[in-house]
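Yeah, one chain of the complex is gone here, protein chain that is, but the others are all in their spots.
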Amino acid sequence: MASVLYAVFVGPFKDMASSPSFLIEVLLGGIATGLMYSLVALGFVLIFKASGVFNFAQGVMVLFAALTLVGLMEKGLPVPIALLVTMAVMILLAFAIERVVLRPLVNQEQIILFMATIGLNFFLEGFGEMLWGANVKRLDVGIPDRSVMLVGIQVNQLEMSAAGTAAVLVTVLAVFFQRTRIGRALRAVADDHEAALSIGIPLKTIWIIVWSVAGLVALVAGVMWGAKSGVQFSLSLIALKALPVLILGGFTSVPGAVVGGLIIGVGEKLGEVYWGPLVGGAIENWFAYVVALVFLLFRPQGLFGEKIIERV
Amino acid sequence: MIYREAGQFKTSYSADQAIFPIVQDRVVVVVAIVAAFVVPTVVADEYWLQAVLIPFLIYSLAALGLNLLTGYAGQLSLGTGGFMAVGGYAAFKLTTAFPQLNIIVVFLLAGLIAAGVGLLFGIPSLRIKGFYLAVATLAAQFFLIWLFNKVPWFTNYASSGTITAPPRSVFGVIITGPNATAEARYVTVLALVAVFALIAKNLVRGRVGRAWMAIRDRDIAAEIIGVRPMRTKLLAFGISSFYCGLAGAEYVFLYLGSAETLAFDINLSFLVLFMVIIGGLGSVLGSFLGAAFIVLVPIFLTNVPHMIGLALPVALMKQIELMVFGGLIIFFLIVEPHGLARLWQITKEKLRLWPFPH
Partner (left out) sequence: MRARTVMIAALAILVAAAPAFGPSSVAAQGKEIFIPLLVYRTGPYAPSGIPIANGFVDYFTMVNERDGGINGVKITWEECETQYDTKQGVECYERLKGKGAALVNPYSTGITYQLIPKAPVDKVPVFSMGYGMSASSDGRWFPWVFNFPTNYWSQASAVIRYIGQQEGGLEKLKGKKIVHIFHNSPYGKEANPTLEDIAKKYQFELTLLAVDHPGQEQGATWLQVRRINPDWIFMSGWGVMNQVAIKEAASKGVKMDHFIGNWWSASEADVVPAGEGAKGYKGATFHAPGIAFKVHQDIVKHVYDKGKGAGKKEAMGEALYNRGVVNAMYAAEAIRTGMKGGKTAPTQDQIRWGFENLNLADKRLEELGMKGFTHPLKVSCEDHEGSGPIRIQQWDGQKWNLVSDWIAPMRDVVRPKVEAAAVEEGKKLGYTMRDCSKEK
């Protein structure tokens, strides 16, 4: 019994202390991964914040954006043009979604809208594969996926660039929501569709803006993850990893997505490297969820989420 | 004209409170159940039984369990796959440890074990609500799958890491294992599902069901009038997990024959949730309709091109199938957001008036 307690509560910390440069590598890796999770979680947050819809199709949107970009690049378009065209495609997609899915379902319950996004998920899955094929595609963003030694610590260039991009994007979005008029309008719509309509906020336009922005965020996430593992179907499964980030940070908070991502990313890595071997490894899948769950028990709305006010 | 209640007078409370108060309903249901037992067993070929009817019934049971939890008690759960896995593995361990135990008893015990696990993982629901709870139940899903993967005791130290249903028989008929005929398995599944659907229907009509619905609609108000939230929510988790565990045991023993943890992964949880939402939250019939939709539509979409003589490449067919499936879901939700069960309800209401307009 004592040896179990020792192994869980003392051993891993001794392990960490024995090699501080390795610990920093683990932390850096965790931060980079965490920021990349936040990128995906951001898409969820944006849409939930502005339309109250939990967009199950966000993962597939990441995949679809990446597929379109790589597909265009393969057809010979230079990278900047391909990026612009892909952005246009995502905006078109937002228009289509608003017209076909959201408008007919105005003011339905959350779970109905959730289910509609599930239908959207299947549709985009089949559509993306039909257009661009099911083969794995290489995505080259011009940054070499190599590590350099920095003060005795191995640092991966691609990961650091991804982390930097994510940080910039998040800051821009946070400012957008807090300081601009459109941001306020978005928050009003998230609260209550009909009330927002009644004070003159153009629901349709707001939704198109939000889904476009979410689409662009999905594009960035798709590029980053696609550069790491090649563009293929499993990109859409990243969304599952972003869910604990969402719970932790709160469904409606942009900074929450970042902080949540960092906590989950670092926690996952530390857990896997130092505690994982105790139970045979591969605990990453559920560790993040358990961490999020524990946090939730103390703050049911997530770290930064809006406090749930219940009316009896 | 046919579906009229005129002339049917109830002379006792129990007659009034029957599940099917209208005689036509009762007749149809009895005929349907008898037909369900007799017709496929005699007429259907193995493909229909094995690939369509048996999975439909098993998914209906799991969907029923989830509907009790999500549709009636309002606790959104994505851990269905994990609870089904508990049922499957528990049944395997029990029957290999006690081979002489009747397999139906084993199934029920496996369901009880799953109920216990469900109670445990339902505890966060006392504090967390809505989508947050759904994501919290994902912790249960991933943890349980990891546990069955990691600990070899659950698979009896099999080198293959899979659990295989050993041959067992009931009343002298082999119903599990490779030599069990599809008919025997179908009848067993149908019997179990029929019994437990009846139990579920009575549950939701009674005090327990009403307590669940109160918690679902206005949980604070419910607490104020004396519905105990902890008991009600945990009971919902427990009973729902029992159903899912039973479905999981049937899944391994009466449908697949052998399973690895991948069979119970997150996709299964989502699939059952889709069935519940499409079929109609808060409806026993809805669970069956939703399961039928999800099982039949892909098969229909796969076979239609053959039937109309269109020979498309396999990959394109699959992609079109996905697109049509997604499109159908969206279309259904726009036309009837409350699911297929509501459609059925509207049909019945119209039938009561037919052929008169009002």
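Note that the chains take the letters A and B in the order they are written out, and that residue 1 is the start of every chain.
By our rule, a residue touches a chain if its C-beta (ideal position, glycine included) is under 8 Å from a C-beta of that chain, and two chains touch if they have at least 3 such contacts.
Being a predicted model, the structure only gives us computed values, none of them experimental.
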Which one touches the absent chain: B:22, B:104, B:194 or B:299? B:299
Just to verify: which one of A:89, A:106 or A:158 makes contact with the chain not shown? A:158
Residues from chain A at the interface with the omitted partner, ascending: 19, 22, 25-26, 29-30, 32-33, 129, 134-140, 145-147, 154, 156, 158, 225, 228-230, 232-235, 237-238, 241, 268-269, 272-273, 276-277, 280-282, 284-285
Considering the whole complex rather than only what is displayed, give the residues of chain B touching the chain that is not shown. 45-48, 50-52, 55, 146, 149, 158-162, 164, 166-167, 177-179, 256-258, 260-263, 265, 296, 299-300, 303-304, 306-307, 313-315, 317-319, 322, 332, 334-336, 340, 343, 346-347
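Heads up, the rule we're going with is that only the chains that are shown with their structure count from here on.
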From the C-alpha centre of chain A to that of chain B, how far is it in Å? 32
Which chain A residues qualify as touching chain B in the complex? 54, 100-101, 104-105, 108-112, 114-116, 118-127, 129-130, 134, 240, 243-244, 246-247, 251, 279-280, 282-283, 285-286, 289-290, 292-293, 296-297, 300-302, 308, 310, 312
Complex contacts: residues of chain B adjacent to chain A: 76, 124, 127-132, 135-136, 138-139, 142-143, 145-146, 149-150, 218, 220-221, 224, 266, 270, 274, 277-278, 281, 315-316, 318-323, 325-330, 333-334, 337
